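Complex shown without one protein chain; remaining protein chains in place.
Read from first to last, the chains carry the letters A and B; within each, the first residue is number 1.
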Amino acid sequence: MIPERELFWHAGPKTLFYLLSLVSVSIFFYGLTRHISVWKKGLKKEKIHLSCKSIGSVIKDGIFAGRILKGDISAGIMHLLIFWGFSFLFLGTIVLAFDHYIYHFLFGKKYLFFSFSLEVAGIMLILGLFLAFIRRYVQKIGRLENKREDFIVLLWLVLITFTGFFLEGLRLSYQNPEWKKFSFFGLLFSNIFSKDTAYMIYPFFWWIHVLLSLSFISAIPFTKLFHMIASPLSIYIKDQPYFIVPVEEREDVFTYRELIQIDACTRCGRCVEICPSSGVGEPFAPRDVISLIKEKIFFGKKTEYDPKLIWYCTTCGACLEVCPIYIPPFRIIRELRAREIEDGTRVPALMAQTLERLYKYNNPWVSSKKRTEWVKGLDIIDITKEKEEGLLCYFVGCTTSYETRAQEIARSFSKILNRCGVRFGILGRKEPCCGDIARRVGEDGLFEDHTISCIELFQEYGIKEVVTSSPHCLWTMKNEYPLLKDIDISFFHYSQILERLINEGVLNFKKGLNIKVTYHDPCYLGRHNRIFDSPRNVIKAIPGIKLIEMEHNKENSLCCGGGGGRMWQEELDVDVKMSERRIMEVYDTGAEIVITCCPLCLIMLEDARKTKGLEESLKVMDLNEFVLMALE
Amino acid sequence: MNIILCVKQVPDVTEADIRIKKDGKDIEKEDLEMVINEWDNYAVEEAVRIKEKYGGKITVITLGDEESEDVLRRALAMGADEAIRIDEEGFEGSDPRGIALGLYHVIKDLPFDLILTGAQSADMGWAQVGVLLAGMLNIPYATLAVQIEIKDKKVIVKRELESNTFENVELPIPSLITIQSGINEPRYVSVLGIRRVRKLKIEEKFLDDLEIPPDKVGEKGSIIESMKLMPPPEGKGAEIIEGSIEEVCERLAQIIKEKGGL
Partner (left out) sequence: MILVLAEHRRGELRDVTFEMLSLAERISKESPMEIASLLLGGERGFIDKLKDFCDRIIFVDSPELKNYSPEPYLEAIKKAIDATSPKLIMISHSSFGMDLAPFLSEKLSLPLITDCVDVSLKEGRLATLRQIYGGKIFSEIRLKPYERYLVTVRPGTFEPEIREKRSASVMEIPFQAGTYKRRFLEYIEEKIEDIDISSADIIVSIGRGIGKPENIPIVQEFADEIGAVLACSRPVADKGWLPKSRQVGISGKTVKPKIYLALGISGSFQHQVGMKNSKTIIAVNKDPKAPIFNIAHYGVVADMFQVIPVLKEKLKK
């Protein structure tokens, strides 16, 4: 006998099967179109471009689980097993259908190979499901949230797989073909029943298997299984260009991008595990916010959430770094803030007060326009007064201009530039807020105002090169200004300028410093602007310095808790502050000084040092202060 | 429930150094930001909340120069429907009655159920205009409201008295209520909100249109003959303890121990 398999062996009625298949597939497509119609609402003028790079990402991170493997190998293996097992079995079914209806080719050796492969795929799937089960219910991995849905989906898959093998076993019991050893796994289930019993109960189990499988297909768009479709999309769109819709033209805050991302979230919880806010026990988890929004938008649930929830995020970006499908919860949360700001009635009082100050006085700190107090005693050109073309423009920024501790950044940096003979100037009293705070907290109208006034000022004074104190200003100017207006200006962070001066040999350290230091990567300098090495190179250029890295460094750096408007949201703080957690990590390195590169980090860490009683043993310094100390 | 709101723009002096003009009649306002009077902001929020609950229309009125359109727009962005600005020209140097007279001549022709004003203003702090206006319109009123409840054509106003005591009074409709700070939490007004109402027309009224005898307002109509501003008398009271923080605290500790009987 030639090895082959008869489709619909001892099963039927076929018509009923076809009918049910049709129903199941229709439900699937109905569900799918519901998702798509929501995505389309967010798609206005933008076009989604075809990109090989993006396809590459989908293959790498989707099919080969690149990001899932990162940092959690067991999760990656589990996903690979389930994904590949499932895909092969699914493909197998299609091949069988092809073989049956279109062109019969599965016989002989080909069939044996086919059958063998499916056995392997089935085993992979079973192993993957087993691993999933262990991770969820035995290991009880913390980041996994166990909802009923998770259990049902897992059980469903297990049942489909096992009924499949069981059927195979029954068939083998009855047919007892000579090639049965190729169905080695299904064989385990044969011989449980006698040939006759197997024959008798076969149709019953066949229908169970069919019903489970068909309902599984129709359930995809309505459960977390939908990530099969949305997740690759989310990976694909990650490199599509961003847009900022002018506030007056936007209808809703979400664009297609956020909508797909919200839809794609698998609730894997990696973002919760890494989030500094969740980490110190604040009642916030990025995943939960996304889940809530998803339920609202895609499943029409009327869940009301605590409006406070959206103000916890510091927009540190750690979550994006770990999300297997590149979802940036902080961007989604930012859009939710924009909604709240527009509504106005639920904006936290302190935030409202800060924004009003920002609107009237162009800074979030004091009701005063005296922006240049820090300059006292220094000789610095005011570009708006002296009209000297081609100067490097030092954009001081609000916090560095007003906050007494942060003012030291500007003072030290200016002194270093003067020492190196760099021609530079500031915008003096005319310097506006860069718009970072407004943007991060969703006050997009104010952000537009700030952006426009900054750009106009740069253009009015022919500024071509800007260096900022704050990585936040840098990010905003470099990445968000061009989305509103075409500009031809290069933006730098001071650490880059210092590095340049060292490389050019203008800045050199004759004396050494024999100190152990550590470096805190500001989120916006590191993760957002990808500047990890410049400050380190500057530190290393000083002879004698021993730079010790903290447990969390570079892209894994821990947020100080000051970004995203949190500096002005202290009522959200819980017993442990993010900055305290960070300063303890500094302490663990045994370094005498922690160096940082951002005014907000400086203030936060300085504060944490005091509240943690480390005033004696530890110093917090800005990179400029440190460089100046080495020079003097 | 149709509501008329009277609001006013004042210089923000909370964190500012105030300088008095040479003639001693006014302060230097150039460096000061103009903001909505704190009490009026509470009044706007209260009006919008009443409207959200009972429907109706809010008309917001100010008497001031062109710049004071900002506070009207702010009120519109918060939820007011129409705005009227009575031009300041001719009203300069008015006493509270002169101002109330200007408002009266506009309001008397408008339909309304309630008038809300702030209890007082942060600049001159007269705390008169609301009640004067009620008197001119011949409607009942209550001042210093910290809670307003509307029940079948009646308004129950909780007034803040001294020493943690309050009283409830009942007013019919129409009536006037002046709002005390803390009655609510005013909503945030976004830049977008203000831009949205940028194009709404603000009705303008001038002294000439109002049939007010010109000698009833301005300096001529005022009961005040002259006003001289001065910085507060200095150093009258406290003995200022000087020195380093250490020294100061040493001395303070000594005083506290001695006077407090520790």
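Methods note: a residue touches a chain if its C-beta (ideal position, glycine included) is under 8 Å from a C-beta of that chain, and two chains touch if they have at least 3 such contacts.
No experiment lies behind these values; they were computed from the predicted model shown.
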{"item": "For the chain not depicted, the shown chains it touches", "value": "A, B"}
{"item": "Touch with the omitted chain, as defined above, among B:M1, B:I20, B:M34 or B:L200", "value": "B:I20"}
{"item": "Contacts of subunit B with the absent chain, listed as residue ranges", "value": "11, 13-14, 17-18, 20, 27, 96-97, 100, 119-120, 122-132, 134-136, 139-144, 156, 158-172, 175, 181-182, 222-241, 245-246, 248-250, 252-253, 255-257, 259-262"}
{"item": "Chain not shown, touching residues in subunit A", "value": "349-350, 570-571, 573"}
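Methods note: only the chains that are shown with their structure count from here on.
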{"item": "Subunit B-facing residues of subunit A, complex", "value": "247-248, 341-345, 347, 349, 351-352, 355-356, 359-361, 366-369, 443-446, 448-449"}
{"item": "Partner subunit A, residues of subunit B touching it in the complex", "value": "12, 14-16, 31, 33, 35, 78, 185, 187-196"}
